[in-house]
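For this depiction, one protein chain was excluded, whereas all remaining protein chains were kept in their positions.
Presenting subunit A:
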Amino acid sequence: MAANFQLPLQCLQYLEKRGAESQRFLIASSGGKIYSYAAETGQRLSSWPQDVDASNANNSKATETETGSEDQAPPEKKRKVSPSEEGPAETSKSTVKASTWSSIPCLVAHSNGDYVIALTAEDKCVRVLRLKDDGTLEQLSERCMPKRPCSIALTDDGNTILCGDKFGDVYSLPLLPGNEPYVAPKLPNRPKVPSATPLTVHSKRNLESLEQQLRYSQKNSTEEKNSLNFQHQLLLGHVSLLTDVAFVTVPQDDNFGKKRSYILTGDRDEHIRVSRYPQAHIIEGYCLGHTAFVTKLCIPQYAPGYLISGGGDDYLLVWKWSEGRILQKVPLVKQESETTQVTVRGIWATSIGGSNIVLVALEGSSNLQCFVLGSDGTLKPQDPIEMSGNVLDVAIMEKDSTIVVSVDCIREKGSTHEWRASPTSPSNLIESFRVKPGTENLEWEPVTESLVTNINMGGSSGIPADADTKQRKELNDVLYSLGNLRKKHGEDD
């Protein structure tokens, strides 16, 4: 039998626990699971959700997936588990089963190192996990959002989660919900009569609407139905599809010690909006300059006055975001060619050895582009780093001058859908690079220590090399969905 492919690490985060002795972890999502690793050795410390315990073992459906890294069955096989099948209702918090989701498209490490915020795809849940000293993960809360979230950010005090969803809304949620049960604010009793009467309807267009409403009101006529059973606040909304949320706090020049916070949001219709936080209904400005959808907003911690944005354009824009002013348009492809469409998958900023570095990955590209951000806000291109597979995510260990890159070991380099002929053993789940000290230009050297070998040896979940076309497509779509944001013109009225 052919060897298995290993499911790539979709998201990768570095965490440092601030305790008596500092502990360092890498956290990765892969399929429906989250792994934690010791950042020094690459030793895998845990896999979440935990393996099914014995009492549930009679549920053959559940055992299919939870067999650890030697797993032969693809965990992303979707199984519909009805509540009755899920066993006792009061399953303890720590035994969450990865049965209702097949991927974790978003993972955010809390700056104090104690928490990880994860987004599970199909059930639209924001999950806060505690990272314990031994590296195991315990779920503290699960909050299912009304619409599929697409981006998660934390406020700089770390106490609030900002969650943007596909329908354009941004909610704020407390990181740790209070102990008291949530009481939804009472809605005033509004009479549930149709909003239109024959007196108010003067045209065919309104008449149609009224008929719809009458039909509808027989079923359910409550508007703004408030079904979230946890504390939350709707901060702002775009009519366009929202793609990314960023939070930034800047000191005021003229007012020593005073700070102001803003929330930046990007959407599919090329907009970047700058709103006050928490009074997000006050729009401070827009950064308008993209001609295609926006996918990523990056505000470097070392230069919070600048914004680097990218998306479906073949360039990045560097902004003085508070003025909506473009400082630089940075090309991402050598020659502008009509045929290649690029999509920015990630923008990461870090400060290593005195250099302010910006890293950029395009969707379905094995090339990690490197730039140095000058004090005037211009990006100077450096030599890129070539990976063994498409770049998926980057975790940065600033203290070690090291980056850890998760790469796609299933698809061919440069493709979002073509699979390799056969898996290599072990598969490259990650690669790591260190800034060469004492060189004038930014130069990287590969890290070969146990961190890399152990993570790659350890593998993830196996995907049979003979997976059929349908399954392959499903797996491709989980990892590479940004291209769908591009508008297909011609479907007009």
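Please note the rule applied: a contact is a pair of C-beta atoms (placed from the backbone, for glycine too) under 8 Å apart; a residue touches a chain by one contact, two chains touch by 3 or more; residues count from 1.
Basically, contacts and distances are computed from a predicted model.
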Complex member absent from the view - protein name from UniProt, among "3-methyl-2-oxobutanoate dehydrogenase (2-methylpropanoyl-transferring)", "tRNA (guanine-N(7)-)-methyltransferase", "snRNA-activating protein complex subunit 1" or "N-acetyltransferase domain-containing protein": "tRNA (guanine-N(7)-)-methyltransferase"
Contact residue for the chain not shown (choose from A:Y182, A:Y286 or A:Y302): A:Y286
Chain not shown: contacting residue from A:P174, A:G237, A:P381 or A:G458: A:G237
Residue among A:K17, A:R260 or A:H417 that touches the chain left out of view: A:R260
Absent chain, residues of subunit A that touch it: 167-168, 185-188, 194-197, 199-200, 202-206, 208-210, 212-213, 216, 220-224, 236-240, 260, 269-271, 273, 275-276, 279-283, 285-286, 288-289, 291, 487-493
